[in-house]
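One chain of protein is taken out of this complex; the other chains stay put.
Going by the order they are written in, the chains are A, B, C, D and E; count residues from 1 in each one.
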Amino acid sequence: MHPKSCHKLEGQNLSCTRDDRELFAGLGFAVHPGQVLLLEGNNGSGKTSLLRIICGFREPDTGTVSWGEEAIPHYQYYSDMAYVGHLDGIKKELTVLENLKLSQALSQSGRLTIQQALDKVRLSGYEDTLIQALSAGQKRRLSLARLLITHNVLWILDEPFTSLDKQGITLMESLMAEHCANGGMIVMTSHHDIDLNGVDVQRIRLS
Amino acid sequence: MHPKSCHKLEGQNLSCTRDDRELFAGLGFAVHPGQVLLLEGNNGSGKTSLLRIICGFREPDTGTVSWGEEAIPHYQYYSDMAYVGHLDGIKKELTVLENLKLSQALSQSGRLTIQQALDKVRLSGYEDTLIQALSAGQKRRLSLARLLITHNVLWILDEPFTSLDKQGITLMESLMAEHCANGGMIVMTSHHDIDLNGVDVQRIRLS
Amino acid sequence: MFLVPDPVVRFFHRMASPPHFYALTERLMPWLVVIFLLLAASGLYGGLYLAPPDYQQGDSYRIIYIHVPSAWMSLFIYVVMAIAGGIGLVWRIKLAEIVMISSASVGASFTFIALVTGSLWGKPMWGAWWVWDARLTSELILLFLYLGVIGLYGAMDDKRSASKAVAILALVGVVNIPIIHYSVEWWNTLHQGPTVTKMDKPSIHVTMLVPLLLMALAFKIYYLIALILRARIELLQRERNAQWVKTKAVEEGGL
Amino acid sequence: MSAQEFLAMGGYGFYVWTSYGICLVVLVANVVIPVIQRKQFLRQQALKQKRQDS
Amino acid sequence: MALFDAFTAIVRRDLVLALRRRSECANPVLFFILVITLFPLGIGAQPKLLQAIAPGIIWVSALLATMLSLDSLFRSDFDDGSLEQILLSPYPTSILVLGKITAHWLTTGLPLLIVAPLLAVFLGLPNQSLSILLLTLALGTPILSLIGAVGVALTVGLRRGGMILSLLVLPLYVPVLIFASNAVEMAGSGLPVAAQINILVSMLLMALVLAPWPTAAALKMSINS
Partner (left out) sequence: MALFDAFTAIVRRDLVLALRRRSECANPVLFFILVITLFPLGIGAQPKLLQAIAPGIIWVSALLATMLSLDSLFRSDFDDGSLEQILLSPYPTSILVLGKITAHWLTTGLPLLIVAPLLAVFLGLPNQSLSILLLTLALGTPILSLIGAVGVALTVGLRRGGMILSLLVLPLYVPVLIFASNAVEMAGSGLPVAAQINILVSMLLMALVLAPWPTAAALKMSINS
């Protein structure tokens, strides 16, 4: 299903300084297929900063992130990963369907069709609704649906449970467990306790 | 301490329709000093819409909200209430201190001084930091500090726990309990379970 | 990377190491100041005193000794800035970024001087402070380009990405330089055509030419001095967490 | 040539000396400002270290 | 007085913000200068022609510069929720809004006034009209800020207000433009300009008294979405 899931994500000797304050230094990790890396830490400890480094948006002050033996950024990495950050990355003036179609065009198709994904996140029926008429949590579900319809091995999620109601959280957890069972990997932050049955979860605590 | 805490917040026969969908209708409630009104409901059930009606930003399709026997908006209401919504309402280019001073100038002074409030929300030491250099959770704490330094009886909070770490949530809960013990009132939404010892919590479930 | 052999790159990286650069410039500075003063003094003496008045322009032409050198510098520094920016982008040499950004304010100053002195020269010669001809206007545009560079750098908080942005801007803006230089030939304008820079036979008398060249050299040296002074602050600010800066702060911080 | 004559510049004194004057001011400013800034910066850093040490 | 404190707090805050976002503070005036230099480039170096159109060009550019700076008047406050907080203040919104407009004029109108003489000289405007140019700018730019505020307040809730704003605001700016540039032109030919100046003064007074109310009302409406 994931032909290149033999890849692994590795960080070596990463450090990041903001405004003279060292957020982390000499940080290393390795995520293998089927594993979850959970970043923990108090407010302001540098979780978002680290995720953005892993995405290749920001250069670390020292160290490298590599995907499949090669330092990012490179083509293969960007066709294998997907990111859901603090910002949704969905356009308010387009409908749910249009947004998802665009995501598909910018990437390769994934496991599920758009219809199946909408069913999963309980948004079916909203295909032709403009995003600006969705509530905070509905938007969040949509950006999760995007993960399902594009090809990706690695999910990078910054507080994916924000704005979700309890049902939504359970759903998200089951999607994550399923992704890992299929050989996917996840790097995420959360202030919630997560509950992933039978998944190998590594934790890194920033402080 | 709260000289006008004899006021009460009352909603009568409120209804709200968005895009032909009725979010709620015939909704009524009354919040008395020392009480908390907790709005619950799934994503998209209309919690934020109701809060904005209570703030006077939006007019309900039917019904009235009143404060101290008089329908809002009126002067007394705006000097008695404070709102923390999805948006912070703090300026990125100002420092923590400058932001709080501005809030004080726009309202009447409250129970705590700025220094005491910063100590409470664990932001002391950040007085001269620009907001843009704060993390998501730190910003949230700051907007909570604003509640403490201005005069207000009624707090209106839209998902106040968003982005807060566990410590922050506990802190927030204790602040809320203290506010109610002093005769304050709170109307809030949250997807978390809240834990307020000895406070009278009413729940309204939207669906 | 890109055709340049590795050892060369490594050499430059070492030369460009901040403490090394800082120490080197500290030793160089007195010499530069002395050379500058000698050149400027002899240039001014020759230009203001020895050279005879022009038979057409009288003594007003003496503005040439600052107008022309600073106009040349304004173009030269922009090119330097763009090249340094290019190097900084490709090889990530910090020092190149610093040279680039430190040049901007010096270049803007020279552009400003060229504009003001040209304007002061234009009033007696052309009867107007300003005319909208190609060279004058394009020099004004050059000032805007410099201000854009300075403004963009100032507007960004993260100085590493600010350097990248400025480098991109400087490289894109460099297309304007030939336009300014050749504007007098492409459009018929009031402004003087090339008189000094015609390689074969400068159409200007030697007693006037020599001081001009001396002043041009003096301005080049001045640029080096100003550049170094600015670069040092930039360097200190970027490296403020490095040990060598901390030591320096304790030594020179006056405490 | 008398000093007076020299200053008059054949009637163009205003233009010539304003030019030289402005040039001088700008060039001096370009040297002095960085020197002051460096002094300030080093002082601030020293103060900061003192604060951290104590 | 608490209300006056709130007013000055708003003015001070916006000035500090303009200072922090250094670029923003300098920018309307830079735009003004840039636009004025564009015209000679587009039209060609014809001193007579330029002189004839100088008052028009300067005033049109001032108008455009003010108009473009308008968006920043409420945009960032709207985006980050500060506007909600201002509306929730117990003080009258119109007074607080007047504070914001004052700060806006101090950071955009005033700088235009300062560089205008230089540009007038560049364009060859006759000396006798220079003082009238400054007078019209001093009277006219506050009107532009005040009227503009109503327009931005109406459009700030729209996602892309920038352009529809010009459509709303420019027609309202036209009287100012006509009287002001006409006065400068007349002064250049040595004619009396008292009538135009009087009109500008009364427009300023009217705008000062009337504009804050619809602005406040429009803001309340914009926030409701």
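As a working rule, contacts are C-beta pairs under 8 Å (C-beta built on N, C-alpha and C of every residue); 3 or more make two chains touch, one makes a residue touch a chain.
For clarity, every value in this text was computed on a predicted model and none was experimentally measured.
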Of the listed residues C:95, C:169 or C:249, which contacts the missing chain in the full complex?
C:169
Identified contact with the non-displayed chain, of A:90, A:134 or A:153:
A:90
From the list E:19, E:43, E:114 or E:191, pick the residue that touches the absent chain.
E:43
Could you pull out which residues of chain E are in touch with the chain that's been left out?
21, 23-24, 27-28, 30-31, 34-35, 38-39, 41-44, 46, 49, 52-53, 55-57, 59-60, 63-64, 68-69, 71-72, 76, 158-160, 162-164, 166-167, 170, 174, 177-178, 181-182, 185
Positions on chain C contacted by the hidden chain, ascending:
89, 134, 137-138, 141-142, 144-145, 147-148, 151-152, 155-158, 161, 164-165, 168-169, 171-173, 175-176, 179
What is the set of chain A residues that contact the non-displayed chain in the whole complex?
52, 55, 57-59, 75, 78-79, 81-83, 85-94, 98, 101-103, 105-108
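Quick note on the criterion: only the chains that are shown with their structure count from here on.
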Shortest path length from chain B to chain C (each step joins two touching chains)
2
Reported most central chain by Cα centroids is E
When I count C-beta pairs in contact, which pair ends up with more: C-E or C-D?
C-D
Return the chain whose centre of C-alpha atoms lies at maximal distance from the corresponding centre of chain A.
D
Greatest Cα-centroid separation from chain C: which chain?
B
Taking the mean of the C-alpha atoms as each chain's centre, how many Å separate chain B from chain E?
37
Hey, how far is the Cα centre of chain A from the one of chain E, in Å?
46
Which residues of chain E are in contact with two or more other chains?
21
